[in-house]
Each structure stands twice: as structure tokens, then as C-alpha cells.
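Here the complex is missing one protein chain, while the rest keep their positions.
Chain IDs A, B and C follow the sequence of writing; residue 1 opens each chain.
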Amino acid sequence: LLAPLLHGGEAERIFSSESQLAAMVRFEVALATALEDAGVAPSGTGEACERGAAEFPDGEQLERIAQDARASGNLAIPFVKLLTAHVRVRSGDSADFIHYGATSQDLLDTVVVLQMQQVLSLASSEISRICTALVTLVEQHRETVLAGRTWLQQGPPVTFALKAAQWLSSMLRHLERLAASQERACVLQFGGAVGTLASLGDKGPAVARALGERLGLPVPEIPWHTQRDALVEVGTVLALLVGTLGKIARDLALLLQNEVAEVQIASPAGAGGSSTMPHKRNPVSLAVVLSAAVRAPGLASTLLSAMVQEQERGLGGWHAEWETLPELCRITAGALEGMATALETLQIDREAMRRNRNASGELVKQ
Amino acid sequence: LLAPLLHGGEAERIFSSESQLAAMVRFEVALATALEDAGVAPSGTGEACERGAAEFPDGEQLERIAQDARASGNLAIPFVKLLTAHVRVRSGDSADFIHYGATSQDLLDTVVVLQMQQVLSLASSEISRICTALVTLVEQHRETVLAGRTWLQQGPPVTFALKAAQWLSSMLRHLERLAASQERACVLQFGGAVGTLASLGDKGPAVARALGERLGLPVPEIPWHTQRDALVEVGTVLALLVGTLGKIARDLALLLQNEVAEVQIASPAGAGGSSTMPHKRNPVSLAVVLSAAVRAPGLASTLLSAMVQEQERGLGGWHAEWETLPELCRITAGALEGMATALETLQIDREAMRRNRNASGELVKQ
Amino acid sequence: LLAPLLHGGEAERIFSSESQLAAMVRFEVALATALEDAGVAPSGTGEACERGAAEFPDGEQLERIAQDARASGNLAIPFVKLLTAHVRVRSGDSADFIHYGATSQDLLDTVVVLQMQQVLSLASSEISRICTALVTLVEQHRETVLAGRTWLQQGPPVTFALKAAQWLSSMLRHLERLAASQERACVLQFGGAVGTLASLGDKGPAVARALGERLGLPVPEIPWHTQRDALVEVGTVLALLVGTLGKIARDLALLLQNEVAEVQIASPAGAGGSSTMPHKRNPVSLAVVLSAAVRAPGLASTLLSAMVQEQERGLGGWHAEWETLPELCRITAGALEGMATALETLQIDREAMRRNRNASGELVKQ
Partner (left out) sequence: LLAPLLHGGEAERIFSSESQLAAMVRFEVALATALEDAGVAPSGTGEACERGAAEFPDGEQLERIAQDARASGNLAIPFVKLLTAHVRVRSGDSADFIHYGATSQDLLDTVVVLQMQQVLSLASSEISRICTALVTLVEQHRETVLAGRTWLQQGPPVTFALKAAQWLSSMLRHLERLAASQERACVLQFGGAVGTLASLGDKGPAVARALGERLGLPVPEIPWHTQRDALVEVGTVLALLVGTLGKIARDLALLLQNEVAEVQIASPAGAGGSSTMPHKRNPVSLAVVLSAAVRAPGLASTLLSAMVQEQERGLGGWHAEWETLPELCRITAGALEGMATALETLQIDREAMRRNRNASGELVKQ
């Protein structure tokens, strides 16, 4: 129920059950075709897989997969079983090569990578919106003077352009981080049961290359089943981003207080309102950002804790990522949307800024 | 999709959208009746509210509430608006008294309290299952000797009864904590906009008493809108519990290793299996418990961070609880179920224990 | 360098190297005497141990113990070795019974328990100071009206007594939690290498009883080497307490803003001042409290994560507690002292409260 408020629609879509299943289908079709390309699977396997997969997603099958995951310990096993059954109806030969050579984690990790690509792209585009709004604020408010505030006490004056420029400087660094983490994290996972692709014999590298090409993902030199640093880095980069958004939101919320009233955020009709005081406007978008800033550190710490995954594939650590990373992505998306909206509708009250400074009328050093 | 695997069915039910809406209805009907009892609302208000609420829950309305929460900043406002409209069709007089005197947080916090009651009851009953299994293990294995292990190295021998008794000692302390936290946390929230029940005049206490009675919740001396210690305590108590479950799961997982093989967990048919090695059994239930143990600390830390809620009702901190506390409850429920299942089906291999001890044949002091 | 500012003197004293060594000595003397009482060690062992221990604490020996801990993995081993050497000079017979039957963790955990007793006692006494200050505020400000504030926006009025009473309600619950956690956590640790006290034969229970009596600690039914719930509970209870202190500090810091100015905190001469604006007063005590509120959740989550300790004694989890729990205690003590000082010197400006309410002049519902 809280998704529309806290997460934003786009992130919900990326992580919906339907999208996840569609991505799983995409992996298996690409793998079937890659196996065919490499001469491992018979001709027509890719197409057979695609036709079998046409049944997905479907509510009832989703439910069945979710229930069967209780016994198997992950979603891949019941999904592959069901998909194979669908393919077998059409082509027994092809059915034998569904998921062939791959382990559950190859499928599930690659799906996460595909989701991360979308999340990072969404984040970049929202950051650009925010940067555009900030650049406008910098340009318009070079002469807008307000009290500097340290320790929540007034100090010497600053310009609003300086505030916006500092916020902007962080956002530009976040763009750098997102790009760097994407390059490290968004690569294929494909290693088979223990990372050796043993069941593919000497065809392993060829299948991997073909699979990577079809999915548009670079093939790393080595699988990363239990080397989670690149994926968790995405999480920490998002948490850093949310930290900055929280800082901006806190600044705005303080300036919005009735007793300060140096800025206003225009709300959509009815937003943040109340029945008895129609002109009251609760800063809903800032609450969304600040709640994300409270939550992101704990979610990031969970991902860091989960990095200790045993041997070739771990027990519990991997499972701890499953809901945590999407949740971090979702609240990041919600916070970005909230902040973009807030900055794009920000109204500055120069007169209030002047009045507040005069009321204090002092300079502070320290 | 992951809910059945990681959360267990009962916790999913408690926190489903439908259950949440039903609890919201329960609050508003109780409030309408309490207002009637106290002579604030006209006779028939309670019944009118109940009839209006008969429309809930309904998928379309759920969706609408969720969407409208984006503007209002919480679920209560669109819900109350919709409910009021339903009542107004029947009785305009009664409709004026829906949610009367209450603030959104009164409704939403009380719903959380009602959910916590169910969670704590579920947890107690699962702990009892676990304790029963542990008592049986203690009784059966007073003479079952295995290597003590420190720093993951063999040391002097212990009995399996001693291990189980130590696990049991923690579980009994957890029962104490659950009871104590329930007493502090499971109380009514009812204070109106800023905790004064001002709009009810001198009828405030009477309405509160009647409301508490109808909901079966004690009425605290003072509202706790931004005093979150009792609610967050529930979260820390659950996290402590999950920590112990994680410890037991780690112990079992180590004993389950092929090279140790001192215990086995009987899996349901097909559970944890693999296509190529039918007799392989991945310890799915232990993975569920261990993943919860990785996640609970971060979720608990979020709740602790969120305690800094400003003045009469805060900005962001409260919102940070909304998804975090249910998630912590859900993974706790999943971990409890996983551990109960593991312990109830645990098989001990005395011969392997003897063999492993002999292979080492040494005593360690330190 | 930061200890006096952030931690408060008393907590620094409890966790100083000297105090820790003194507590270690206390344990070993008590054990030597208990062994003597139980007829395990020869007459005079307790006294010999006490005389040998007279050499501690001493800077050079501290340094040597710390360095030797690198190889041994904990402080107990080099300490016991050194102590034994001191005793051996006087009595070879007694020296053989220093630390006899105990494991390193018996010594180190019991020392932590003794420290926790002091911390919990310190915390209770600081909470009492705070409660006294709050009761006075409640009594004096039943008629002091100020704007209620929700979402950092003004709402209907409240009294300052109501604010103080809500803070007080949390503090009283914290006293209950401290007492309950003390009862569970402050017990003897004494189990030998793997919790069986095997090397003491049938004298184990008698030695444990005598040791507990001499240290003033109850003897639990079973050792808790890797059952850390009771100790970690102390950490979560402290973190909950710090959360409430952070909430109060945030409230006060917001009321202290120049534009609000409804309260002042009297600072000691020169405190929080600055060279160029002598009358400026940075709220140092509130910064100390708020920094603790930022840090406590992460430290608590570390303790929760560390609960997964393997078998009879774990690898890494126990070590993760060593610096974390004391740090959490130290910042709690600093936060308590900061809050007590702030509340005891709090000045209320009724006129500013009236002025701010009038400037807004509106009522908010919801």
C-alpha cells in the first residue's frame, strides 16, 4: 500500500513480480539461444524456449513458483522446472537444454544485474533533473542573501546560490560514482554450480560470450558468485546519494518552518493538506526523502554484512540480499522523485530572509 | 514472490493490505462507537460506520487509497475520506463524526499496535514449539558426546544436551522479553493532532477509555506520538531473538557439513534437492534463518535511528518505521518457522560424533 | 582526546585500561580463593594470588599484555601468564592454580559483566537526575502554552508540561528496561574451555558458587559463552535510551533556533562561545547527545550481528563486541550527562512562545 508514496512508480515497475519473471525469461531464452549458437543445444532450442516462455508471466504460475520456492530455497528452481515443462510440450530435445550449464544463482544474479542497470539509469536521469533545478537556483540566487546557520544558530550571511551550489557539487560526484559502480557491477553472472562451467566442457567460454552479447552484458573474467563487492557497491553508492538528498531535505524543512518561512514548496492541489486548515501544507515530499535517509544506512549495512558468503556459494548471505537491495533501490527512487519535485517547485522568499537576518543582526565567527 | 520462502504465511497475513485495511476499519468503528458512548456523536454513529465500512477491503479502493497517499503523505487521510463518503451516503450526521478527534497517527499507530499483538503472539507460540523440541533434545542427548569446538577448532568434549540446553536458556529469556515489551508497547494511541485531544473538550478521556476497551488495549496516561521507545523495543527484542536463532542455525549448518555430518535435517520431499543429485539436500530452512540474522540488525538500527522524531509529530522518522517494522516482523516469523522445522526434524548421528572426536583425539584448554 | 567531550568522566574511568586490569585481578583473586574454599587449591592460594596481583596495574605490564595479545588473540592469556609468574615467585604451589579451571572467556566476560553493573548503575542515576529535572518542568509549566508542531509546521497549542511529561514517560520505561536487562545480564561467566568445567571434576559447582559469591554475581544454571542475548540486550536497551535522549535534544535544538528562541540553555562560562561574538552559545551538550543518537544504532546493530557465535566459543563475533559495547556505553554516558545538564539549566521564554503562536494564529487538524 505504501509503494506509491514511498517508492515512486518506476522503481515499483522494475521490481514487480511480473518484471522479475520477464527478466528471468529473458535470461533463459538468451541462454537457450547461446547454447544453440555454440553448438551445445540442438537447432531451434532458443525459439522453443521463447515459445514455452510465452506462458509467463501469469498470476497463477507466479503463485506456484513462490510457493515451491519454500522447498527449493530459491525462485530459480521452480521457475526452471515450470519453464522446462512448457518447452517439453513442444520439443523434448530443446527442453533438455533449458538452463543447461547454469546454476540458479547465474539466473538470479543476472536478473539483479539487469534490474540494477535500470535503477542506475533511472537514478542518473532523476539526478539530472535535480541538477537542472539546482543550476537554475544557483543562477537566480547569486544575490539572494540569507543567514548562514551553524549548530542550528544564525551566523554570518551566505547566498542561496552558495547553498544550492554545494548541494550541486555533491550531486555531480554521485553521478561519477553511479557510472563507476555500474561498470563494475553490471556484468554477466555465469559460472555453473561452482563457477567452473564444468558441464559445458570446452564450450563454456563460447556460451558465456554469446549469452553476454544477447543480454548486452560484459562477460567478466571470472564468476562472482560469492564476491559481492561490485553489487554491494551499487548499494553503498545509492546510500551515499540518499544521504545527500536527506541533507538537502533537512535544510529545506528547516527553512520551511513557520518561524523561518524562507522557502515554500508548491504542492499539488490538496497535497499535504488537512481538513480543518485548508492552507496548511505538510512537506510530504521532504518526509519521503528524510525517511529514505533514515532507512538507507541500515539497508546498506545489511548488504555489507551479507558479503561474507561462504566458499563457492554461501548460506544465508546471498538470501539476505534478495529483498534488501530492491528495497534500497525503491526508497532511493522515491527520494529522488521527492527531491526533484521539491526543488522544481521551490519558492524563495527574499523578504523573509532579510527579515530573519535583521532580527538577529549579528555575525558569528567560529 | 519471496514471501512464502522468507516470511512464512502467518506473518504475511498479518501485514497484508487486506488485514491492514481491516484493522483500520476496526479502529474507526470502535472510535465511532466510543464517540457515541461518550455522547459526542449521535446515536447510531457506530452502526453507520460499520455499515459504511462494509465496503472494505476492496481491491480497487485499496489501489485508490495507495495512490492518494502520495499527495496526503499517509494512508489514513485517503482512507478516512473514502470511509466518510461511504457513511455519508447512509447518514450525514454520523459521517461528521468519522475519525472525529483523532489524528492520522492515532489510527496508523493503533493499527501497528494491533499487528504487534498478533506478531508477539505468533512469536511466543513459535518459540514454544522450539522450546519443546529443545527440551526433547536435552532429554535424549545427555549421554551424546561430541567434540566441543572453539574458534572453529576442536576442543574438549561436550554433550549435545549441553548445546541444546544453552540454546534453550536463550529462548526462555526471549519469552520474558517478548512479554515485557508487549506490555509496554501494546497500548492505545489516541491524542488528536498534537496529543491533547483538544477537539473533544472534556470528553477526551471518556472517549479514550471507551475506545481502548473496544479494542482491548490499555489506555496510556499520555500519547506517545513521538515517544517511540516502546514500539522500537519490540523491534530490538525481535532482533535479539533472531540473533539467537542465527547462532543455532550456524551451529547446525557447521554440524551438517559433509566432513562433519554429525546431524541431519529431514527435508520434505524434494526440498533443497537438485536435479542431478537427488539425495543432495540444501539446508533451506537454515539459509532462511541465517539470512534473517544478517538482516535483523540493520532493520533494528533503522528503527533506533528513526526514534529522533521532532516535537509533537515528526518529519521522516515516523515514515521510516512504516515498512521497516513489518519487514523485521516478517523475517522473524520466517526464521522462527525455519528453526522450528529444523529442530523438529533434527537427526543426530552419534557414530559420526564419536568418529570425529577420535580422529582428533585431543583435549584443548584455553 | 575526544573522551572528555563525548563520553563523560565516569564512563572513561569504568573502561580505562587500569580499571579493566583491576577487574581482571579481582576475578583471579576471587577464583583463587574460591578454589581454595572448595578444596581444589592449597590453602593460601587466594592470598598468594592477591600478593602477586599487587604488581598490577602498571603501565609497562599493560603495554606488554597488549602486545602479547597480538599472538594469543586475547588479553586474558598474557595477563594470566604474567600474573602466574608473579605468584610463582612467592608460591609455586599456588601458582599452579591461578586461573585453574577457567577459560579466557570466563575471565573476560565476567569483567564485562562487572563493567556493565557499573554502567547500568551510572545510567540509572543519570536518568534519575533527568527525571527530577523533567518533573520540575512538568510542575512549573502546566500553564505554559506553545505551538504544537507536526511535520516541522505549527499546529494547535500544547503545554510545555505535556512535552516534558511525554519525555518523562519514556525515561521511566527506560528505568524498567535497565533493571530487567541488568537482572538477565549481570551474572557470572564460568564454564571452562567448552562450558563443562570439566577440569574441576565434581568440584565445579562449588567453585562456581564460591566465585559468584565473592564477586557478588548470581551463578547462572549454564554458561553463556556463545549465548550473547543477555549482554547484547544491555546494548539495545542503552541504544533505546539514547534514541529518546536524541529526540529530546532535537526538540530542544529546534526550540533554541534564533527564529524560535522559546528556550535557552545556560552554558558554563565560555561554553559554546566564539571569539568574535561573545554572547553566541553553541548548544554543545545537545550536539553531544545528537551525535550519540546517530552512533548508537550502528553500534547496537554490530552487537546484534555479532550474536552469531559458533559452537562452544566463536570466531570473530566475540571479538567484535570488545570495543563496540564499551563504546556504546561511553557515548550513552556522555549523552546522559549532556541531557541532564541541558535540562537542569533550561530556561523557558513564555513571551516568545506566545509571540510565535500569534504570528501563526491558526489551528491545524490532522
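We take it that contacts are C-beta pairs under 8 Å (C-beta built on N, C-alpha and C of every residue); 3 or more make two chains touch, one makes a residue touch a chain.
No experiment lies behind these values; they were computed from the predicted model shown.
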>> Of the residues C:263, C:299, C:329 or C:343, I need the one that contacts the missing chain.
In response: C:299
>> Given that one chain is not shown, which residue among C:5, C:54, C:172 or C:359 touches it?
In response: C:5
> Per the definition of touch given earlier, which of A:2, A:66 or A:158 contacts the omitted chain?
Replying inline: A:158
> Among the options A:58, A:229 or A:351, which residue touches the chain absent from this view?
Replying inline: A:229
>> Applying the definition given at the start, please give the residues of subunit A touching the unseen chain.
In response: 73, 77, 103-104, 148-152, 155-158, 162-163, 165-167, 169-170, 173-174, 176-177, 180, 184, 192-196, 198-199, 220-224, 226-230, 232-233, 236-237, 239-241, 243-244, 246-247, 250-251, 254, 290, 293-294, 296-298, 300-302, 304-305, 307-315, 364-366
>> Under the stated touch rule, tell me which residues of subunit B contact the chain that is not displayed.
In response: 147, 150-154, 253-254, 256-260, 272, 274-277, 280-283, 287, 297-298, 301, 305, 356, 359-360, 362-366
> For subunit C, which residues touch the unseen chain?
Replying inline: 1-6, 17, 20, 62, 65-67, 69-75, 249, 253, 267-268, 270-273, 282-284, 286-295, 297-302, 305-306, 315-320, 322-324, 327
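Definition applied: only the chains that are shown with their structure count from here on.
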>> Please classify the inter-chain touch graph. Allowed labels: line, ring, star, complete, other.
In response: complete
> How many degrees of rotation map subunit B onto its copy subunit C on CA atoms, rounded to the nearest 5?
Replying inline: 180
> What whole-number Å value describes the gap between the mean CA coordinates of subunit B and subunit C?
Replying inline: 28
> Mind pulling the subunit B residues that touch 2 or more other chains?
Replying inline: 73, 246, 290, 293-294, 297-298, 300-302, 305, 315
